[in-house]
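One structure coming up, written as structure tokens, with questions to follow.
Of the protein chains in this complex, all but one are displayed in their positions.
Letters are used for the chains, namely A, B and C, taken in the order the chains are written, and counting of residues starts over at 1 for each.
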Amino acid sequence: MPPRDELELHALFEPDVDVMNVRRQIAHAGVPEGSIHVLSPVPLSGAASDRIAGIPLYVVTVLAGLVGIGVGLFFAAGTAAMYPLMTGGKPIVAPPVVGIVSYETMMLVAIVTTFLTTVVKVRATNSEIRFRDARIDEGRMAVAIRVPMVGTIAGAVREALEQAGAIDVQASVIMDEEETVAQRVGPAASLLLPIALAGALVGCSQDMQEQASYQSQEAPRLHSPEGSIPRASRGVLKARSTSAGPSEERGAALFRINCVHCHGVQGDGDGPVAPYLKEPPGNLKNDEVRAMTDEQIYGVLTEGKDMMPSFKGELSANERLDLARFVASLSRPTTVRADGSEDH
Amino acid sequence: MDTRHAVWNDMRGINRDLLAPLSEVSGRYLLLVACLAALVAAGAGAWLYQIETGIGQTNMHPPIFWSSYIASFVYWIGVSHSGTFISGVLRLTKAEWRRPVTRIAELMTIISVMIAGLCVFFHLGRVWRWYYLIPYPNQREIWPDFRSPLMWDATAVFTYATASTIYLYLPLIPDFALARDRVGGWRKPIYTLLSLGWKGSQREWETLNTAIRIITPLIVMVMISVHSIVGWDFGMSLVPGWHTSIIAPYFVVGAVHSGLGMVAIGLYVVRRTYGWEQYIRKEHFDKLGKLLVVTTLTLAYLYFADQLTVWYGKKPDEMAILHSMITGDYAVPFWAMIALIYIFPLALLTNPTFRAWPVGMLCMGIGINIGMYVERALIIVPPLTHPRLTYQWSQYFPSWIELTILTGALALAVLLYVLLSKFVPLISIWEEKEGRLHAAAR
Amino acid sequence: MAEADEKEPYRWGMVVDLDRCTGCEACVVACHAENNIRISGEREAAEGRAINWIRIERYWEGEYPNVKAKFMPVLCQHCGNAPCEPVCPVYASYHTPDGLNAQVYNRCIGVRYCGNNCPYVARQFNWFDPHWDAPLEEQLNPDVTVRQNGIMEKCTFCVQRIRKANEQADQEGRHIRDGEVQPACVQTCPTSALVFGNRNDPKSQVSVMARSDRGFRLLESLGTDPAVTYLKRLS
Partner (left out) sequence: MKIKRRTWIKAAAAAMAAAALPGCKPQAHKLVPYLLPDDEIVPGVADWYASTCDECSAGCGVLVRTMEGRAKKIEGNPDHPVNEGKLCARGQAAVQSLYHPDRLREPRQRNRKSSGAFEPITWQKAIGVIAEQLRSAHGRIVMISRPLSGTSRALLLEFMDMVGGRLYWYDPAADVPLRTALSLSFGHVGLPHYDLAGADYLVSFGTPFLEQWLSPVSYGVAFGRMRQGRPTVRGHFVHIEPRLSLTAASADRWIPIRPGTEGTLALGLGHLLMTEQSEHRSNHLRGSYEALFGGVDLKRIAIDTDVPTDELRRLAKECAGARHPLVIGGGAACSHTNATQSLMAINGLNALLANIGQPGGVRFYRSHALPNHGEDQTVPWLTERLAQALLGEFESGQPSVLLVNECNPVFSMPPAMHMDRLFARASFVASFGPLLDESASLADVVCPSHHWLEGWGDHVPDAAMAVETTSLRQPAVRPLYDSREFGDTVLELARAVRPGFLPVKSFAELVKHHWTSGFGGISLAEQEQQWISSLQQGGRWKDDAKPLSVTARRPPTRLDPASFMGDEQLYPLHLYPYPSMTMGHSGAHLPWLQELPDTLTTAMWGTWVEINPATAARYGIAQGDIVRIESSRGSIEAPAMLFPGIRPDVVAMPVGQGHTSYGRYATGRGVNPLQLAVPAFDHESGAFATGATRVQIEGTGRRGRLVLLQQPAVDASELIQVDPAKPIL
């Protein structure tokens, strides 16, 4: 709305004035029909009403209604199709349900859009008029005309108004107004703040994260009773269904996981940790180990030997047996195959 | 012609009368606000106690999972329909006597919808997780289940709340403009904002009237859909006594019936406190009484149809409920309800002198509302206390926590109404003027 | 009857032989021990809030001296068309592919419509937070969530046992054998009145017994298609 040098004339009339006649006179005085506004405390029926520009309101409502149905379809049908969860044997997308929800959203969007259009239209029309005399509400009529400052139209219109019986005519120059936008939005922002804060509070409760029951590895840790043997005990050797590969492979795998860092990849006792230990880890290929039976190696694995810790808690009995067999195979003269390659 | 002229001159008097409540604040008013605030505080305290310790503070137990909170929710939604029904239908039928009544009724609508929403929160077991009901995108890829009648409820009540706020606000714009020019102080900037710079030009009037003419039928349709959905909350279940096809129309008519009662109360109170005898005339009470007779007859017919089929059909699980109401544990509230919402209205409202007697209409309004509250409770509780497996039959009576919270909610409603009456002119000023002009023109 | 879906190998169901049930309620205590069900105490029990996922209903028939007491173990029937599922606004109650009516505790906001809609009153509600005097909480089963107040709970056919059996069977590359997974109540019932198994497998014991001419289903006329079949008592 660039500031223009214009003048706004206000004429106050008695309620029983013939509005149509006044309007004709002003038009006759050279003012275009569009810039004459008749102000009244109540809607005047029939003739005095100005034509309304722009698309009729009911079209907006109908269009908004269709959009509303689309929104309803998305919410009820679209989401159900995206996250299909069976409930009560009912179809994932149930037509009557989608119908009801779409009906509601249609109404919602239609009414809200109609309202917003009305607000825009009302703002648009009354922004052209600058001044409103409080006495209109006490049973007076008023006519507001906007005329260019320069030129004789203003004087001609003022006369026509006095002739038509105006009680009081005023004129006011149109001022520049740009801060109204901020004026409008400031209170809205302050409204936003509490809502954002309230939203923040909600995400803070931790239902059922703190369980009364003891989760695994939660303090205080208890030990199993001495002497008792559970049904599927780890400490008792049992004939095992050969689920994984042969015993050698399992032994090798366990060796790689548990023993390599001290006894070295080949079992020579030169593992990466060896230099830092007080006593060097045993070389598994020396003859002392070769002389040991599988059971003895199994014993060392179970109880541990001087620096070496007991693996009773780490490995089950069968795992220790596989490991013992593998260690034995390391130091025993490997059965030389026909092609001379050693059997590791 | 001179009467029209008299009307024009009298507009100043109308402004003065109808804007009077906005300006003076009497000692009695402050006392009323104080004690209402105390009641609301008690209710809020009881609610926090219930949230803190658990919803076990109520007297609910299996098989009774719904009780007084849902009964209050249905009651307040029912009362909220009065506003839309009266202003909507009366505007559609262009009944002249609607003018002073519409805004009083619409204000009730807004407030009771809010209280209804609040009752839902009282009812939730984990109320701090209410936002699971909102369809917001989340990484858990889970969404509210729109197949549940409660989600229809959520959508419908949200739509209804927004629509009725708009329907209240539109006719208020001219009155805000009028108030903007006459009331100073902290309310002036708010009025300025809310009046959208209203000047009263014919084009604005035309836009406003078309908007109201468009939204009126829509909001009546929304009103009917919302209370049918509230009815379907019960209709969709397998509970004997709830699963009936008549429940939707029955709820809608019930809503209007209790709504009209509440409007009658509103009219009498506003008229009595502000002395607006010549605005709210006996004629209004008479017309309201006529409407009440219509709703009473329809409601009686629907209720009789429902219970007749149960009684004649003699299905054991439904008969048990009927028995518990007619002769069993719930006989006293049942017969009190029958008297309050059917017998007294039919007996008294049919004779014109009673209808025109405001105090009578006040008592009738109060009676109908108490009766309808008990009726909602009797729709919910007896069927739940008599499930099909007789082993689980039980009893229920609200606990003191529930009663405190619900009285707090009622006090909050009245408090909001009383506070709003200081901010919004209770009778639509321009419609009053327009009405008088029309009357004078005839 | 929801049709047996080939893709999904399991559809769990139970048979209750009323001719064997003596009302000894070992199943009730076993269920309390397995599923961390709270001790509600006298006051809460008097208010009708004692939580039992399975209860033995006793109905009197006849007058003294020829009076009879008939027992009816009632638990969640895991219905095919469960009335409690579509009414939940937040999907806290839905039907799993293997035929269980699942109750998601973290999702439930306590609207309690499912409680109303269950004709068997099989759903229980947590009105207050549970409390165990120390050191009773040592006994709580870590595989089952301890529910807080505001949440609906019900029999889950000991879903933690079913899932463990699923994992075990997948690990060994086979289907779950008939009778391998048993809820706590079925396992401890002295007279073996409760039988649990896969209704998709016609040769499983539960399918065979369900076809017995003594078989009936509780409140079958409501069309809920319950997964629990009762066998009529003969005396």
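Convention: contacts are C-beta pairs under 8 Å (C-beta built on N, C-alpha and C of every residue); 3 or more make two chains touch, one makes a residue touch a chain.
As the structure is a prediction and not an experimental result, all values here were calculated from the model.
Participant: Looking at the whole complex, which visible chains does the left-out chain touch?
Facilitator: A, B, C
Participant: Just to verify: which one of C:R55, C:H95, C:R147 or C:R199 makes contact with the chain not shown?
Facilitator: Answer from the full complex: C:R55 touches the omitted chain.
Participant: Of the residues C:D17, C:D98, C:E153 or C:D201, which one touches the chain left out of the display?
Facilitator: C:D17
Participant: Would you write out the residues of chain C that touch the absent chain, in ascending order?
Facilitator: So the residues of chain C touching the unseen chain are 17, 19-20, 22-26, 28-30, 32-34, 39-42, 45-50, 52, 55-58, 60, 62-65, 67-69, 71, 133-136, 138-142, 184, 187-193, 234-235.
Participant: Residue by residue, what part of chain A touches the chain that was omitted?
Facilitator: 179, 182-183, 185-187, 189-190, 192-193, 196-197, 199-201, 203-204, 206, 209-210, 214-236, 312-314
Participant: Tell me which stretches of chain B touch the chain missing from the display.
Facilitator: Counting over the whole complex, chain B touches the hidden chain at residues 59, 61-62, 189, 311, 314, 316, 319-320, 323, 326-327, 390-396.
Throughout what follows, only the chains that are shown with their structure count from here on.
Participant: Of the other chains, whose C-alpha centre is the longest way from the centre of chain C?
Facilitator: B
Participant: If you tally contacts for every chain pair, which pair is highest?
Facilitator: If you count contacting C-beta pairs, the leading pair is A-B.
Participant: How many angstrom lie between the centres of chain A and chain C, each centre taken as the mean Cα position?
Facilitator: Taking the average C-alpha coordinate of chain A and of chain C, the gap between them is 37 Å.
Participant: Multi-chain contacts in chain C: which residues touch at least two other chains?
Facilitator: Residues 83, 86-88, 91.
Participant: Identify all positions of chain A at which a residue touches two or more other chains, and write them in rising order.
Facilitator: Expected reply: 85, 87-88, 90, 207.
Participant: Could you please specify the touching residues of chain A with respect to chain C in the complex?
Facilitator: 85-90, 207-208, 211-216
Participant: How about chain B: which of its residues touch chain C in the complex?
Facilitator: 53-56, 59-63, 65-66, 123-127, 129-130, 132-133, 142-145, 147-151, 154, 233, 236-239, 384, 387-392, 394
Participant: Which residues of chain B touch chain A in the complex?
Facilitator: Within the complex, chain B touches chain A at residues 1, 4-5, 7-12, 15, 126, 128-129, 131, 135, 141-143, 145-147, 151-152, 155-156, 158-159, 162-163, 166, 169-170, 173, 177-178, 181-182, 193, 196-211, 214-215, 218-219, 221-222, 225, 229, 429-430, 433-434, 437.
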